[in-house]
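What follows is one structure encoded as structure tokens, with my remarks underneath.
The complex appears here without one of its protein chains, the remainder shown in place.
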Amino acid sequence: MAEKKRTTIILFSGEYDKAMAAYIIANGAAAYDHEVTIFHTFWGLNALRKDNQAPVKKGFLEKMFGKMMPRGADKMGLSKMNYLGMGPKMMKQVMKKHNAMPLPDLISMAQEQDIKLLACTMTMDLLGLQKEELLDNIEYGGVGAYVGDSEDANITLFI
Amino acid sequence: MAEKKRTTIILFSGEYDKAMAAYIIANGAAAYDHEVTIFHTFWGLNALRKDNQAPVKKGFLEKMFGKMMPRGADKMGLSKMNYLGMGPKMMKQVMKKHNAMPLPDLISMAQEQDIKLLACTMTMDLLGLQKEELLDNIEYGGVGAYVGDSEDANITLFI
Partner (left out) sequence: MAEKKRTTIILFSGEYDKAMAAYIIANGAAAYDHEVTIFHTFWGLNALRKDNQAPVKKGFLEKMFGKMMPRGADKMGLSKMNYLGMGPKMMKQVMKKHNAMPLPDLISMAQEQDIKLLACTMTMDLLGLQKEELLDNIEYGGVGAYVGDSEDANITLFI
């Protein structure tokens, strides 16, 4: 029996279009029967935030980061043509017109396809994000977990 | 006979310097006898746009995207130090001085070296780009085509 192919993606960026690209590639690779891990670090953690405010205690700096960063996939801006929020609206409108999946649906699909969603505990700590604020049924780990999943991977990407 | 090495690059970004990096690595890998694919998706599709306007019919949103995005490799801005267009001019001047190839020449060289230039049909659809607007002699495909070319690749990059 042949070994399973494997794809791992580091999602560092916090933009809607880059997160979309990450999840489209991840879902695509899973459809071709790859084992897939998405390691969410730095601003990429925002894709995993719940959109309601979780009742957690934070220090001042952590509160600031929490307020300044987008609360969940649907709130992210674009990497280009952001234009005070017009870009993401245009993008979402054009996606709707062409029946393309919005980012939150791509994330649900990834969970249904058993893609491992890994949250970087080191940057959670730095940015003051707590498990209660992130989606359920994800995994937690550091760079060691990423390296472990990636060293036999066929496709490795940093987005 | 040893199997050929393989490099695949996803060009997501629409900036002159990032596209330059993608094409320099691609041409370099091809010179070392790798089979190379560049998968152009999202803003990276702009590197493949012809600089003249093709007579195609578009909806309103697609026209907007078409107008807002750079028409071809030579019109792209920099990812840093753009300074209202001064950055790209300085960069091109300094490249000329040092006899470095400008981006359109790097793209021609890639075509001469049989690098596969793949345009992402899903994002072409989203951004309203049509085949008539893109360079000749390129290929078209989705994430499946990318995964197919990448799963035995030695180097996989997302730019």
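A and B label the chains in the order they appear, each numbered from 1.
The rule is short, and it goes like this: a contact is a pair of C-beta atoms (placed from the backbone, for glycine too) under 8 Å apart; a residue touches a chain by one contact, two chains touch by 3 or more.
It should be emphasised that the depicted structure is a prediction, and the values quoted were computed from it without experimental measurement.
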Subunit A, residues in touch with the chain not shown (by the definition above): 10, 12-14, 41-43, 59, 61-62, 64-65, 68-69, 122, 125-128, 142-144, 146-148, 150-153, 156-158
Absent-chain interface as seen on subunit B, which is shown: 5, 7, 9, 17-18, 21, 24-25, 28-29, 31-32, 34, 79-81, 90-91, 93-95, 97-98, 100, 154-159
